[in-house]
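Below is a slice of the complex: some chains, not all, each in place.
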Amino acid sequence: MEEEPEQFVFDFKRETAEIVGGSSDELKLKLGEFAGPLDLLLFLIRQEQANIFDIPIARITDEYVKYIRLMKGLDIAVAADFLVMAATLIEIKSKMLLPRDPSELEEEEFEDPRKELVDRLLEYEQYKAASQMLYERTTIEQAVFGRGKIESDDANAEINASVFDILTVFQKILLRHRDEIKMEIAREEISLSDMIKTLKRRIFEEMELNILTFFEEMQSRRELVTAFIAVLEIVRTESVKLTQKKTFGEIILKAVTNGTGN
Amino acid sequence: MEPEIEKQSARSMAELVAIVEALIFVADEPITTKLLAEVIEEERDSVEAAVVELQKEYETRESGLQIREIAGGWQIATRTELHEDVRKFLKTRPSAKLSLASLETLAVIAYKQPVTVPEILEIRGVQSASAIKTLLEKRLIVTKGHKETVGRPMQYGTSKEFLIQFGLKDLTELPSIEDFEDLAG
């Protein structure tokens, strides 16, 4: 039952993608998947049944901007590239509104502000058609199956590697290597005086520190012992006091602020 | 004395067809005529003839299998018409398709290779980084060295896996990009 939608993840003919105007401001959007701003633009041009060589730039710009607002309103992340295209459209629109310089009236010299965009759209449309061709090819190809596993396959492994795999694997090794070095460094025992320094800094930064939390951060038994001694030491010599909210409750280390600390 | 002179096939055509069939079968990816010829130490021409003969044989006996030329090599695969039963047995669904963005990026790479990320952006009008990553992970594209230009950006092209997954003998089998022109407008 669920197989159908898998077969057509998207629809090149885009029959489902349309902006449906609802009552008043309540616009409803049937979202089609747009591969990019050029894709959206082509869709709008087709929806307006406009001639690609004579794009009604004002109308299309309005539609385009409306669509983007709608996406934003629906909290759909609008990629920067869509905004860039909006700016381009607005720029073309304003150029079109400028009165033509009478000295440039000869047709040949007059460069249509839309020309570059049209060229891009035409080129893009070719690749879009090519991608549809690829889509059809892979659909057909999925009807052909290779043989099942045979014994000799086991002798031949596993990963059909490309240069990309070599790099990815190398990166992973480097990361693993770095983690090991980090662990080795961490394994070196921390001295009592360093532990006291760390503890002091934590108490004065956080004002109060749960002893259990601090102990849990220790990586080994030796460290834990050092931490314990450090706590005893700091309570004895510094303006820090141990408090316990109730019997067997959590023990908190607190800096004594209105200090009579020696 | 040249050893080449002695390289005279002691095999009959029927034997050649049989050994070629066995090797195409055990190979786990399309096997080239060249490699077949090397392994069995025969002339490439006779190997080629044997494969074509084999291909015909499969067709005339209306086998459930076919000998296909793909990605520059030969492969045995099931016949398209049988896909429903095969899929039912394998309990597979058509695998997840590429997204629209990935397909478009792949189309640009297939036709423009070797091509860099900025060049793809230029055509598609949208960043394609995540599509490229997907295509690399799916092994449909490979890196093609650096472009000798500012910043030496990496170039990409399609892979052998691309040919296999899209059922192409080679890249020339792709229709030319100009053929898609009349679809415009």
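In this document, chain identifiers A and B correspond to the written order of the chains, with residue numbering beginning at 1 in each.
Going forward, a residue touches a chain if its C-beta (ideal position, glycine included) is under 8 Å from a C-beta of that chain, and two chains touch if they have at least 3 such contacts.
Just so you know, these numbers come straight off a predicted model, no measurement behind them.
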Protein chain multiplicities, whole structure file: A x1, B x2
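Heads up, the rule we're going with is that only the chains that are shown with their structure count from here on.
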Separation of subunit A from subunit B, taking each centre as the mean of its C-alpha atoms, in whole Å: 33
Touch list for subunit A against partner subunit B, complex: 3, 6-7, 9-10, 33-39, 51-53, 79-82, 85, 120, 122-131, 133-135, 137-147, 150, 152-153, 156, 160, 162-164
Touching residues (chain side subunit B, partner subunit A) in the complex: 25-26, 28-29, 68, 75-80, 83, 86, 90, 93-101, 103-104, 106-108, 110-111, 123-127, 136, 139, 142-143, 159, 161, 165-168, 175, 177-178, 180-181, 183-185
